[in-house]
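A single structure is presented below for examination.
Note that one protein chain of the assembly has been removed; the remaining protein chains are unaltered in position.
Naming follows writing order (A, B and C), and every chain is counted from residue 1.
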């Protein structure tokens, strides 16, 4: 079969369109900043951005003017402060929001992945969230009659997933925190997988239980080592917690935020140029070795 | 913490009671015959047996008179014939049945595991299954209005899961086919894990993504190598396909079936005695080596 | 013959939900010939399987070793099948009727069966969700009644109601491959009609094998007998012990 490997520039040009609902998932782990930056560089507009935790990547995209709407469940900079571009946009009314809890977002993506129109969860009794978001509804159990909460399926136009490795067809393996990556990929109309390492199909086939996303739902594979920084990739590099702390001051000041984008996003043609601006980064964050044993697949 | 390791005799005595709903799961792979045989030896009665594919293990338990009811989705002996003890019991009206499709059974266990009263699936339109089983119902989507099928949650009294390895607390790792083992364990009031190999907690902690069932839902751990035979355990031993073929003739004749139970179940005090009756078995079925590489969990 | 004809129906790269026996032979034959990139998915959770031996069951360990992915059965049914990712599903059954309805549940009434069959397994949902369904079965009047005793897996008309009213995502059975002929679904009526005759078989012989007045297409296909290469692969490579042939 033809390889699906393309450059980040090509992947974003082909699969992310103005007005799309875009998911870049990964819970703290494997957040693809490289894709977010390329979307900013290609000046996509009117995007609906969806993620459980918008994190810095969506704060940057909101600050750069890519977003019309944010769908989320927790918008902060854990341990470090706020997402100020997001807060300014919401407090000024410039950004539309649609808000759930984590469980609600998980159930939305799980429903989308299974092509069901809604997800069911026991939740939201005694909370003002359903009053704030009329898309949180209820259903009666056909067996017990009890009332349960529902959320509508989320089926993004495009989902971008970062992973440790994939083959040319997009058969993708992940370890460490998996977040909602599988559900988001299956829920999405188009899927871009970005990897630290492109491997031979034989590497995937040697340990098939490790595969999280099958190539048959993947449209493009991008090879972008260190593509998560300042997020992290287990077994490759640590989270750049210092940068998360620094973001508090950068995002608080629109001028500084613009300066950051000018230098590290618009001023970099690609990820390699971004990394070249931070000498010493890779030595500081490179993961130590902690390799597990394999298991026997013989019969 | 105290170890949960007990003998099979102790595990069945403590956790399987007359009248219980008992699940012994595993799709072809990791079906715990050792547990089924011990339940027969301890002469449990009036059990509701639930499994997607009753397989030989439930045919033997039905033939031995343990079962009042069977909940299932496919009752055959793949490639070899029928489950004749099951067929005789159904055709004579001695065994009550409650029947779904595989997807229905999966959705029932997934709902039970999530403590939701029902599961939703797009299915059963144009089929006589809902007419045969009034527990298959429908619900209207609160967003689109469309009608979807529902199945009631299945929450077994006890689930028995076989696995390649676990630690003393029941943190359980599985590779190869996983079936609905995780869902069945989480859905169940009590869980017995039976393993090929008891390992140190450090082995589990070295590769946490491989853990399918956490110890916190497990009540007992039984160490029973070759406990799946004639089913199989990937990386340990192959399926005994010859025995599955032989079962056609054994199960067809009630006298032969009784003879089998007398010799291989009642006539064996435990799994070691069962294995001792089949010299050469282990050499014939032992798995070849096909060990995968590990991955790096460092940061 | 059936395995070879069914294999020719598969397109390269297609995602195929494989059952055991003849469908498995057909899929692996197609993979060895014109469809090297066929993705085989088994309901047991093996995706992209490349079995080194003829698997005896859909849960055979040879489907796992060297596969692209092993997932839970919840994923198989929720994400792959209901998620609309399956191109072709294979089904067989004890009874197949005029409308492509399949019975794998009971012969006789459900409450007091003459013969208790295995049941649905994954067949009911494959018939609903696979983009198209291929049926493989030997032709004889017991297997092809005008109406099945029990509809396990839906075809094109359910107690008089056409499939399109029932909101099923997949197209349902499009073709029935038998040892004597190929039947196809008439796009208008949803009825199975005679579309192809195997070498040496007459229309009358096929009619004798089905329990309803069989409509015959004006131009009939003539599926070629298995080629030497197809036969060699089937007999020497795929099923050397003659388990299914």
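Following the convention adopted for this analysis, a contact is a pair of C-beta atoms (placed from the backbone, for glycine too) under 8 Å apart; a residue touches a chain by one contact, two chains touch by 3 or more.
What you are looking at is a predicted structure, and each value in this text was computed from that prediction instead of being measured.
Asks: Any idea which chains on screen the missing one touches?
Replies: A, B
Asks: Sort through A:115, A:182 or A:229 and give me the one touching the missing partner chain.
Replies: The single option touching the absent chain is A:182.
Asks: Thinking of the whole complex, not just what is shown, which of B:113, B:163 or B:192 touches the missing chain?
Replies: B:113
Asks: Considering the whole complex, which of A:21, A:48 or A:73 touches the chain not shown?
Replies: A:73
Asks: Which one touches the absent chain: A:100, A:247, A:260 or A:274?
Replies: A:100
Asks: Which residues does chain B use to touch the chain missing from this display?
Replies: Residues touching the hidden chain, for chain B, are 1, 113-116, 171, 182, 186, 201, 204-206, 208-209, 211, 214-217, 297-299.
Asks: With the missing chain put back, which residues of chain A would touch it? List them for me.
Replies: So the residues of chain A touching the unseen chain are 27-29, 52-53, 72-76, 78-79, 82, 86-87, 90-91, 93, 99-103, 106-107, 110, 121-129, 132, 146-147, 175-180, 182-183, 232, 234, 238-239, 241, 244, 287, 290.
The rule is short, and it goes like this: only the chains that are shown with their structure count from here on.
Asks: Nearest chain to the global Cα centroid?
Replies: B
Asks: Going by the touch criterion at the top, tell me which pair is linked by more C-beta contacts: B-C or A-C.
Replies: Between the two chain pairs, B-C has more contacting C-beta pairs.
Asks: If you average the CA coordinates per chain, which chain's centre is most distant from that of chain C?
Replies: Following the centroid criterion, the farthest chain would be A.
Asks: CA centre of chain A versus CA centre of chain B: separation in Å?
Replies: That pair's centroid distance is 37 Å.
Asks: Need the CA-centroid distance for the pair chain A / chain C, whole Å please.
Replies: Centres of chain A and chain C (C-alpha means) sit 40 Å apart.
Asks: Which parts of chain A, given as residue numbers and ranges, touch two or more other chains?
Replies: Only 115-116, 206, 209, 297-299 qualify.
Asks: Hunt down the residues of chain C that sit against at least two other chains at once, touch-wise.
Replies: Residue numbers touching two or more other chains: 46, 61, 64-65, 70-71, 78, 82, 169.
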